[in-house]
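Of the protein chains in this complex, all but one are displayed in their positions.
Coming up: chain A.
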Amino acid sequence: MRRTTRRGTAVLAVGVSAALVLAACGGGDEEGGGSGVFDQGSKAIVNPSDAKGGTLQMLRTGDFDSTDPGNMYYATAWNFSRLYARTLVTFKSVGGQGNLEITPDLATGLGQPSADLKTWTYKLRPGIKFSDGTPVTSKDVKYAVARSNYSPEVMEKGPVYFRQYLANPNGYKGPYKDPNLDNFKGVETPDDQTVVFKLAAPFAEFDYLATIPQTAPVPKAADAGAKGGVNYAKGVVSTGPYKLDSYEPGKSIKLSKNPNWDTSDPNRKQLLDNIEVQLGVAADEVDNRQMDGSAHMDVQGNGVNAAARSKILSDPELKKNADNPTSGFLWYTAISRQVEPFTNKDCRIAVQYAVDKTGYQAAYGGTTGGDIASTLMPPSLKAHQKFDLYPNNNGKGDPVKAKEHLAKCGKPNGFTTNISYRTERPKEKAAAESVKASLAKVGITVNIKNYPEDGYTGGVVGDPNFVKKNQLGLMVYGWAADFPSGFGFLQQITDPGALKGTGSSNISHIDLPAIAKQFKDVVQLKDEAARNKVYQEIDKAVMEDASIIPMLYAKNLYYRNPKVTNVFINYGYSGMIDYANLGLAK
């Protein structure tokens, strides 16, 4: 009785609001055309068009780590930066997995390696200009690499692959401390069109590094004084089809056409007049606005949330405008090789058999959230090879096999351990609970612990002492490659060489010398197929060691606004929608 009264008054109140509003309102939005097919964008370019004009409205719940191409690390930022920053090479703008192929961008061709793979040379295309009209030279590329990799006191957010791989004989300290670029020996610029990278050791996959936005040229003059350093993010000088008009952190990003863009750019289109990103929009609002047409796209690139997911999947009209690609992420649970009783391989194998991966799948949203995994490398990588060392009833768990191995490791009645997950991630919580439930069936008691997302890799699971002290035998984790090669995917999480005090992503603490040697050798192989074979061997060796339980090849569900043209999934950027070619239908 009371309940109905309340509802009644609420409706009355809203009715009154509506009446008040009537006086001053405008119109709504109309639905656009376009006829899509579910998951079409994963395989091809949807709504291909050269129609010009319009303002693309993008939304994001959080914020970018930065708009500065030299100071960003998330795939969404790298993907977005291509709108205004051209790199030496980039991923091909074609539909389907063909976009994993690297193609020249600012450079006239792919990197030309020396025989020993220690020197990589790129020639710049002639006639490229910055948005302010000044010509781009090789020195601008050298400067960009120097500032982004050698100045941790200013640029703290990006990766430091170049610092890791380039020779630095005289300990160069970055342009903010040492403005004389001649002291930076890792990159040479024999003339204005030539960039030569000098590596300390051979590295066959250097072209992947050259796709990172840190090779996008930065004019030294624009990176000085009060507008330089960290503040360059607000005044990025563009080489792409759009230029950055403003960036207000947490609030908005505005781009407009770059009049000095080189129209022969094969990897991008300049169809829109403007691009506006509204930041800090509530998560469900982001989904609702995409679906009601008041905005065009979520720029975060993680797909829609639970509410929108069920709405889209249950409505054929919405579903035909949705894509469900593999994201390049592997959701997994790492087993610590340092925590008892997991120091014993059979105890690890027992868990491999016991876990119910379908429960994990349910935690991540069911079949549209991911496919059940049995290898480390996801199928979106060229190096992926299917195998399953611990088949357990199609992922449902095999308690009989698990108990066999428990007996072998001397714990026939099970044991007690802990599992950790990131507090802010409800899916990881559900995943941890599913692991707990499935291990309970074989007598393993699991206590669940959670830690803040910030610093999870830095100070929790990535800190061997913390893991041992808190007995984190199992750790819920996820991983995607920085660049889509077997090396990019596997090295950080499995290479003993990646163990470095705290902050390592090799959280299982894999310290097998054989794997370390394979990583050293593989980067000296010039042939991609030969390298991929080694990556498959490493994948098998880690699974053999049973220290990582691959759970799901992650998939995201994206809504594709029918008004937006040239939509396709770019697997080079964790399988999210490619931002560099978008347009709007008339």
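In this text, contacts are C-beta pairs under 8 Å (C-beta built on N, C-alpha and C of every residue); 3 or more make two chains touch, one makes a residue touch a chain; residues count from 1.
Note that in this section contacts and distances are computed from a predicted model.
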Review point. Hey, which one's the missing chain according to UniProt: "Diguanylate cyclase", "Multisubunit sodium/proton antiporter MrpB subunit", "ABC transporter permease" or "FAD-dependent oxidoreductase"?
Key: "ABC transporter permease"
Review point. Among the options A:135, A:235 or A:249, which residue touches the chain absent from this view?
Key: A:249
Point to revise | Of A:281, A:363, A:493 or A:538, the one touching the omitted chain in the full complex | key: A:281
Exercise for review: Looking beyond the chains shown, say which of A:44, A:110, A:224 or A:437 touches the absent one.
Suggested key: A:224
**Study point:** Where the missing chain touches chain A, by residue
**Key:** 5-6, 9-10, 12-14, 17-18, 20-22, 24-29, 63, 65, 72-74, 151-154, 156-160, 174-177, 179, 223-226, 228-231, 233, 248-252, 278-282, 285, 288-289, 292, 294-295, 454-455, 457-459, 462, 500-503
